[in-house]
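Can you read through this structure? Questions will come right after.
The complex appears here minus one protein chain, its other protein chains still in place.
The chains carry the letters A, B and C, assigned in the order they are written, with residues numbered from 1 in each.
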Amino acid sequence: MKLVPDASGEIPREVVFKQLCKAFNKSPFFKHCGMKMRVEDGVIKGFVDMDANLVGNVAFQILHGGVAATILDSIGGIVAMGEIYLSGKGELVDRIRQVTRLATSDMRVDYLAPGRGKYFVATAEALRMGRKGCTMRMNLHNDENKLISTAIATYVY
Amino acid sequence: MKLVPDASGEIPREVVFKQLCKAFNKSPFFKHCGMKMRVEDGVIKGFVDMDANLVGNVAFQILHGGVAATILDSIGGIVAMGEIYLSGKGELVDRIRQVTRLATSDMRVDYLAPGRGKYFVATAEALRMGRKGCTMRMNLHNDENKLISTAIATYVY
Amino acid sequence: MKLVPDASGEIPREVVFKQLCKAFNKSPFFKHCGMKMRVEDGVIKGFVDMDANLVGNVAFQILHGGVAATILDSIGGIVAMGEIYLSGKGELVDRIRQVTRLATSDMRVDYLAPGRGKYFVATAEALRMGRKGCTMRMNLHNDENKLISTAIATYVY
Partner (left out) sequence: MKLVPDASGEIPREVVFKQLCKAFNKSPFFKHCGMKMRVEDGVIKGFVDMDANLVGNVAFQILHGGVAATILDSIGGIVAMGEIYLSGKGELVDRIRQVTRLATSDMRVDYLAPGRGKYFVATAEALRMGRKGCTMRMNLHNDENKLISTAIATYVY
């Protein structure tokens, strides 16, 4: 990912978000699942349309839990990366290194409602941004804005 | 899934396991990820070959965390179903209903080592089999028998 | 716990909450930790004053993580009980049985900030109320309204 700082030495928010989305949208498994990152209302969100390939159990026609886990893990990671870039803490080069190294340490997903819907939207918020790791909360809603699953994860960098 | 009891009123272990594998191997997302359930050494195991589609980050060529989450969730579910069938507790018809209804309530995955390998094998064991739910532990090893990730989940039925 | 329904066959909200607090405030370990349940702003909250006995590490003078876990587990349980009573679902006698049987299945606690403060307040909200179990989210804030830790747990009944 190429992130060129502006005159202030920082990278503008929109540029950071766009570049992160571009990078995630190239992730093979993310693409394989038909998922897409996009900036909406000034924040990064993950989108996935319901698809026959994503069903867990044909009898119920609901998303496989692994689909939710995949998009929740990804949205937590990308939003954390944005937070690191825009934190203004430390040198930009160090923040870029942290973003490159960022990896999920552990994640808990709670399945709250059956994964039914035309499409699903994943969002994330930072609960803790530490020097070596962070804690993120993620949510997955369907097209009727029903909360399908929620997750909490720690990422290390 | 058709499970016909033998003269003793119970279904033989091998039949249960084969039928469960057959059902899971039809799950669209499970198939989409190239995953397969198989009986090995008398227990059900989940298998997935490394594939370009399953990579999370091309720079590192490691499995997306969602791939691990998908196979871990599935192996926990199928092994729990086998335990319910073979428990001998309650009427067979009630156990079949429980298996049909079984759903993941929540799962925690810990990523212990980068998801590198030629193929990956998922296994599960029951930690608690209750009347309404169970707690399962799952592991994912690579072809060199390195533990890649471990999970613990509760399923309700 | 004695819960006598009124003319409508239901127990008024304030009575339910008061009775639940009374019962929890008799729990030996809860008392041993100096914790107290109380209705505030129409909801049940858990309170604990900082105390020399609750410190984990004398060098840092912060709460032991187990103190947070104890009050978070308890507030999740009591708020879930209130939800069951007031749900209006099923016969009152069945709801009372569920409340009596309610037990924590699993809980994840995330420690977000050092446990410093004069006192701490625990709150909970229901994310999912099922027939056999529920998912609760709990938070622990200090006297400056800083979020110290958050938890998510499933309870069975």
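Observations on the structure shown:
The rule we apply is simple: a residue touches a chain if its C-beta (ideal position, glycine included) is under 8 Å from a C-beta of that chain, and two chains touch if they have at least 3 such contacts.
Keep in mind it's a predicted model, so treat the numbers as computed, not measured.
Shown chains touched by the hidden one, complex as a whole: A, B, C. If you put the hidden chain back, the residue from B:V15, B:V39, B:L92 or B:L112 that touches it is B:L112.
Residue in contact with the omitted chain (choice from C:L20, C:M37, C:L54 or C:L140): C:L54. Although one chain is not displayed, chain C still touches it through residues 26-30, 32-33, 52-58, 63-67, 69-71, 73-74, 103-111. Panel shows chain B; residues 108, 110, 112-113, 127-128, 135, 137, 147, 150, 152, 154 of it touch the chain omitted from the view.
Contact between chain A and the unshown chain involves residues 105-106, 108, 130, 132-133, 135, 152, 154, 156.
The rule we apply is simple: only the chains that are shown with their structure count from here on.
Using the contact threshold fixed earlier, the set of chains in contact with both chain A and chain B is C. The rotation that brings the Cα trace of chain B onto that of chain C spans 180°, given to the nearest 5.
Homomeric contact chain A/chain C: same residue numbering on both sides for over half of the interface positions.
Note on chain placement: the centre of chain A and the centre of chain B lie 26 Å apart, centres being C-alpha means.
Centre-to-centre spacing of chain A and chain C amounts to 31 Å, using the average Cα coordinate of each chain. Counting partner chains per residue, chain A shows two or more touched chains at residues 108, 110.
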